[in-house]
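Reviewing the structure listed below.
Note that this complex is displayed minus one protein chain, with the remaining chains in position.
Read from first to last, the chains carry the letters A, B and C; within each, the first residue is number 1.
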Amino acid sequence: MNKHKVAVLGASGYAGGELLRYLVAHPYLELAWATADQNAGKLVGEVFGHLSHLSDVELATTDPATVPDVDVAFLALPHGAAASRGRTLADRGIRVVDLSADWRLHDAAAYSQWYDFEHPHPDELASWVYGLPELHRDEISGSSRVASPGCYPTAAVLALAPLLQERLVAPAGIVVDAVSGVSGAGRKVDADYLFSELDASFKAYGVGKHRHTPEIEQELSLAAGTDVVVTFTPHLAPMARGLLATCYAQALGSVGDAYDALATAYKGEPFVRVLPLGAQPATKHASGTNQALIAVGGDERTGHLVITCAIDNLGKGAAGQMIQNANLMLGLEETAGLTGGGVYP
Amino acid sequence: MNKHKVAVLGASGYAGGELLRYLVAHPYLELAWATADQNAGKLVGEVFGHLSHLSDVELATTDPATVPDVDVAFLALPHGAAASRGRTLADRGIRVVDLSADWRLHDAAAYSQWYDFEHPHPDELASWVYGLPELHRDEISGSSRVASPGCYPTAAVLALAPLLQERLVAPAGIVVDAVSGVSGAGRKVDADYLFSELDASFKAYGVGKHRHTPEIEQELSLAAGTDVVVTFTPHLAPMARGLLATCYAQALGSVGDAYDALATAYKGEPFVRVLPLGAQPATKHASGTNQALIAVGGDERTGHLVITCAIDNLGKGAAGQMIQNANLMLGLEETAGLTGGGVYP
Amino acid sequence: MNKHKVAVLGASGYAGGELLRYLVAHPYLELAWATADQNAGKLVGEVFGHLSHLSDVELATTDPATVPDVDVAFLALPHGAAASRGRTLADRGIRVVDLSADWRLHDAAAYSQWYDFEHPHPDELASWVYGLPELHRDEISGSSRVASPGCYPTAAVLALAPLLQERLVAPAGIVVDAVSGVSGAGRKVDADYLFSELDASFKAYGVGKHRHTPEIEQELSLAAGTDVVVTFTPHLAPMARGLLATCYAQALGSVGDAYDALATAYKGEPFVRVLPLGAQPATKHASGTNQALIAVGGDERTGHLVITCAIDNLGKGAAGQMIQNANLMLGLEETAGLTGGGVYP
Partner (left out) sequence: MNKHKVAVLGASGYAGGELLRYLVAHPYLELAWATADQNAGKLVGEVFGHLSHLSDVELATTDPATVPDVDVAFLALPHGAAASRGRTLADRGIRVVDLSADWRLHDAAAYSQWYDFEHPHPDELASWVYGLPELHRDEISGSSRVASPGCYPTAAVLALAPLLQERLVAPAGIVVDAVSGVSGAGRKVDADYLFSELDASFKAYGVGKHRHTPEIEQELSLAAGTDVVVTFTPHLAPMARGLLATCYAQALGSVGDAYDALATAYKGEPFVRVLPLGAQPATKHASGTNQALIAVGGDERTGHLVITCAIDNLGKGAAGQMIQNANLMLGLEETAGLTGGGVYP
């Protein structure tokens, strides 16, 4: 079988590097083009010490016009930098999987409010599909424009959507308290992300204003069939990878009911595993994989359900999910290239 | 000035070791006795590589009868092991600061419910003071029996008590989502606490049933003047020290009101600092100190206040607070021995 | 193509877990049997949170008699526990790849001296091949009894053997200063390996007496054609995986000569990469892979060459190399199942 040719735009960041890693091992996809503005002209093997197998791949500048006619373009560009580029590539008939937020939100006003960004093509937002396969598989399969979810929304929505859908938790008063490894901030060179600042330390950030909030709310509102607003607090833990969302919601049923609803919703899903009652996922159990591990518990005295979801922020939270989306869009086996076990310990 | 003589029971655990470290630098306290059952007969310097200055101190077995007539006995023993020992020492007229939970809860029934432990002296629970100086300074000063708080309750109660007292948050629906460094689990030799299991990983534990819950509720109920129940979820982060509580409560006032209430409540407190609006504490900012760093934010759309409190779980969350309590009980300057700055980075 | 059936004895340790991970993704090998004495009766998915794909595999006790007729048996057992078991399996006609030291040393006396262990079958030591493919590929291909190298010897021998062979360094006075991640100590439950003890700390151990010394010397002596003794000091770094050997030897040629010799020796090797002069490998560049990354530098003033070699102690230092050996023994492509890129960051 001939491999499908793909391009990666923004290949020198962490999500881009993880895409390249997945592509190396993918049976049906083949890297044909890679770009990275700051590292244009360098070889991939120079930019990433762990990708010397790709030392013959030279990084180009990120110009949609020079991208060859590939089957899929993966965009791992900063927010704001993908809106027009993604559109241009899609207009050329190339399937696009975009990791930026630029095409994730259905409501153009949310871009002004949360991103300080006037969306240049608000009337085209509806033509992109939100790429969470467990919720929108059929739309993704039939689409050539997929906006792959953010890391926090992936975990929070997988944890909560089935419970809202089944009316097992109240749509009001939901709290999402989440923790990410530092690679979630990308490869940005900033004093705040120096090793000595973050090692052996833990902190909250973006309280009340993180940009993933409207994305979580959009998908949970769809699941609930009513408007959902959430209080979302992200934190930074001293680890490079991994993400855990701990979600709190008022129970409208028992913990057992919630477990059953989650187990039913994800039965047969290759990348979501609901843990036995009483168990809790560690983020390292998903490290290097496209898996999401979900557990549900609760406190009967307070009536809160507590649902935790662990993913690799660069896997199911970024590059793994992009591959999963591309597999669907190309009609491939959904798990192709994503079956490698996690790296532990 | 003659130094006060103190004993440390349970000196070979992490809280015990931190007590010894504080005592070395304390201007008015002097270690006269140290015990550690598993390491009895060894020198402190053998048990703790960083305490070679104490290589002339031999560890005794933990028998209250053999403790000499010291001015203060610090108990850093497992839960259940301090109830009778603490009582015996107190009956001998020795001031006792106990770090176990054995004398913290006013309601004996809570021990059966949360600790699987029938309290041996339920009618004496009322004679012990809950040793959170910022809330109970006068009682502590006048007492010789102080139950020093747990690490999670210290952070959660400091974050929430003034807001409940001032009716700025609702007493119902409070969520405490907290994260501790691994030393919070003590020096227990268990596969779950091996370096390779925990490094680069993050997880929740004890969902809906952690034993610090009734302690948090007791103190918040006192502050609110009404029964408060909280949903409390502890997590483990890959760091040895540090604790952050992220607390969620329905706002009955603005973020500004909440900031003012906290700033007023802790004005003049030597060990609590309310950060400027917009700032967030990192646990490492409190590392090696007795400080608690508090920040308040919120999400107006959801009506939640988000209050974070960072401490060193072995400092304000354990040994530092025990020293602070002893200072008060002895009529010393409250900050004596606790002024050393934190270790950063 | 029918997959070859394999057994893993000692599947619940870290090397065993990594073997299972590699097997999941291997195109020609299939797990047919797994044992783990302490966890016998449990499912693999219960023992390893990251291997839920293997939740239908039950762990048996480690008895060679009950191992089915597999094509290859991988032994990841403690030293001393593999000598007889490995022999028994090999006598049954099963290919054996043993990760213990029990069959690595050609000189039976070395077992008494370094391992406090009287080898039970000294006259059979010669029938086993030392499984470092880059040095002994042909012997491995033709053998059914392969003793896979230790982690430190793998790195040190790859770094130094070509230089000794080409007489570019003196055989006397060699120093191997090496650093391993904590998983090198296995999953042993011991206070020394607790997270809080090792995080943010670094130390030497086994000075002058580490058991990998005779193994390094055996292979370097073979390469040099003369007796080589080395001063070897292992260290523990606060990371779960990764190993770096920094090797010092008196130069008999220039740094450029040394670079050329290494580049020539490893030309075409799929798992060894010699970095450009001036570059240095980070252990994370090899994390999750079977790669060895080598760099050479020197100090002309002192006449020392400094050769560094980075591997994943669980990859090329353990499970990856075992798979590589099995591939050779079965006549498969040497890289089968080992092409996945590393996990970074």
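In this section, a residue touches a chain if its C-beta (ideal position, glycine included) is under 8 Å from a C-beta of that chain, and two chains touch if they have at least 3 such contacts.
None of the values given here were measured: they were computed from a predicted structure.
Peer 1: From the list A:Ser127, A:Ser196 or A:Thr226, which touches the chain that is not on show?
Peer 2: A:Ser196
Peer 1: With the missing chain put back, one of C:Gly10, C:Pro162, C:Pro238 or C:Gly340 would touch it. Which one?
Peer 2: Of all options in C:Gly10, C:Pro162, C:Pro238 or C:Gly340, contact with the hidden chain holds for C:Pro238.
Peer 1: Taking the entire complex into account, which one of C:Tyr130, C:Tyr152, C:Tyr248 or C:Tyr266 touches the absent chain?
Peer 2: C:Tyr248
Peer 1: For the full complex, which residue in C:Leu9, C:Ala110 or C:Val230 touches the chain that was left out?
Peer 2: C:Val230
Peer 1: Since one chain isn't shown, list which residues of subunit A touch it in the complete complex.
Peer 2: 14, 181-183, 187, 189-191, 193-200, 238-240
Peer 1: May I ask you to list the residues on subunit B that touch the chain which is not drawn?
Peer 2: 14, 17, 20-21, 24-25, 48-53, 183, 199-200, 240-241, 273, 281-282, 284-289, 291, 293, 339-345
Peer 1: Go through subunit C and note every residue touching the omitted chain.
Peer 2: 173, 175, 177, 179, 181, 196-197, 199-205, 207-209, 229-233, 235, 237-242, 244, 246, 248, 280-285, 287, 295, 297-302, 304, 306, 308, 310, 345
The definition used in the following text is that only the chains that are shown with their structure count from here on.
Peer 1: What chain sits nearest the middle when you go by CA atom centres?
Peer 2: A
Peer 1: Just give me the whole-number Å value for how far the CA centre of subunit A lies from that of subunit C.
Peer 2: 36
Peer 1: Taking the mean of the C-alpha atoms as each chain's centre, how many Å separate subunit A from subunit B?
Peer 2: 38
Peer 1: In whole angstrom, what separates the CA-based centres of subunit B and subunit C?
Peer 2: Centres of subunit B and subunit C (C-alpha means) sit 46 Å apart.
Peer 1: Would you please write down the residue numbers of subunit A that are in contact with two or more other chains?
Peer 2: Residues 199-200, 240-241, 281-282, 284-285, 287, 345 of subunit A each touch two or more of the other chains.
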